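A single protein chain has been omitted from the complex, and every remaining protein chain is retained in its original position.
Chains: A and B, in written order; residue numbering restarts at 1 for each.
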Amino acid sequence: MEYLVTIDAFQGPLDLLLYLIKEARIDIDNVNVSEITQQYLDYLHAMEDLNLEIASEYLRLAAYLIYIKSRKMLPQSNLDDENISYEENPEEQLKRRLKLYSIFKDVVSFFQEQETERENYLTKIPSDLSEELKIETKDFLLQDVDIYDLLSAYNRVLKRYSLHKPIKTKIKPQTITIDERIQELSDLFRTRKKLRFTEIFEENVTKELIVVTFMAILELTKHHVIRLHQDTLFQDIYIEYLDEEMREAHG
Amino acid sequence: MDRAELLAGLEGLLYVAGDEGFTKDELAQILEISEEEVEKLVEEYIERCKDTSRGVTIIHTAGHYRMATKKEYIELFRKVYTSNKKRLSSAALEVIAIVAYKQPITRAEIEDIRGTNSENVIRKLVAMSFIKEVGRLDVPGRPILYGTTNDFLDYFNLSSIEELPELAEDVERETEEKDLYDSMTKIKITE
Partner (left out) sequence: MDRAELLAGLEGLLYVAGDEGFTKDELAQILEISEEEVEKLVEEYIERCKDTSRGVTIIHTAGHYRMATKKEYIELFRKVYTSNKKRLSSAALEVIAIVAYKQPITRAEIEDIRGTNSENVIRKLVAMSFIKEVGRLDVPGRPILYGTTNDFLDYFNLSSIEELPELAEDVERETEEKDLYDSMTKIKITE
């Protein structure tokens, strides 16, 4: 007989036992504990042969199964002492445990489905309007919150971080040509006649943009559209827009 | 506010609240209508969102109405927003199922049903805020009693614990006899 086994596939000894019962295609009610005990032990032996560590709880159930098996082989009268007569038949008890466990095991698929379903709905981070509505700091209170709420808030952030982190990297940065940059700068200089080199850039500037801008500025200087000057070395470079008159004077 | 304004108000409120959402009674208070009217209003909003030109809808999880993107277009949104690749393990789901149906419940009771040590799984579920301590059992050692949280309900797309499907059999009756391991130990001693 060949089993395809995942070592960690079983959530404990009851799970393994259930698996074996299911493999044998028998109802829990009709399980012959003696037979299933043999299969359970075979399984543990196979694991042993592969030098896999078997958790003690698996061995504990093995011992229990052997106990049930041996108990059945003993004459009934030996078991009729007072201690045991009040207790349920261990075989029946085991079947009851298995049934209960299998009920919860069956419901796991419901939770799996629900987990997957929820992932189809994306939500956004709450907006903070307290500034817009001019809510005062003293009203910005924490109420009825405990340490579990804090943990929950942390988990909410983490979940959002992993789920909602926009894959901005997939979006290629837009490339700009020197000609396009010249046009942009000309528009800018028309509204501001004099500005510092560093003022041309917005946030998140790329190296590429700096290079293109530098080339564009050199080009504009060459054509006497702008004039550059710097008071001392490493100081800000000032860019001055030349109007028609000045342009002719320079030309 | 007339009907249209109420719908607009609902939309505006749920947009700002995002994943935090609003409960029925919060919306009733803010919009100054009854809770029944809130229900009807939400239904109407959802109905309108069924139009193919709409990309959002309202979901009801953990007792909160939340605006969310529509399932039909998830593939498009997945281009920008990644999906959760790590799903809960079956061990974690077993423990969650047991806590959900049997709460409040101690670790010993969970382990008894599963027949295996569940300490790490429980710790992890507490850390993920899916279950939490809801009290202590009044027996020696005062063991922690666990129950599910709102994060649990939201994660499993449930509006309340009542939405759980009924179990195959009456578990209440089945779990009266609890201590499998106790009895196993007892048996060893008597042997």
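The definition used in the following text is that a residue touches a chain if its C-beta (ideal position, glycine included) is under 8 Å from a C-beta of that chain, and two chains touch if they have at least 3 such contacts.
Note that this is a predicted model, so its numbers are computed, not measured.
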| item | value |
| --- | --- |
| Full-complex contact with the absent chain, from A:Leu151, A:Ile178 or A:Leu195 | A:Leu151 |
| Full-complex contact with the absent chain, from B:Ile113, B:Met128, B:Leu145 or B:Leu164 | B:Met128 |
| Residue among B:Ile46, B:Val80, B:Ala108 or B:Leu167 touching the omitted chain | B:Val80 |
| Interface residues of subunit B (partner: the chain not displayed) | 3-5, 7-13, 15-16, 18, 20, 26, 29-31, 48, 51-56, 67, 69-70, 72-73, 76-77, 79-81, 86-87, 89-92, 120-121, 123-124, 126-128 |
| Where the unshown chain meets subunit A, residue by residue | 1-9, 42-43, 46-47, 50, 52, 122-133, 135, 137, 139-151, 153-158, 160-161, 164-166, 168, 171-172, 174 |
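Operating definition for what follows: only the chains that are shown with their structure count from here on.
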| item | value |
| --- | --- |
| Whole-Å separation of chain centres (CA-atom averages), subunit A against subunit B | 18 |
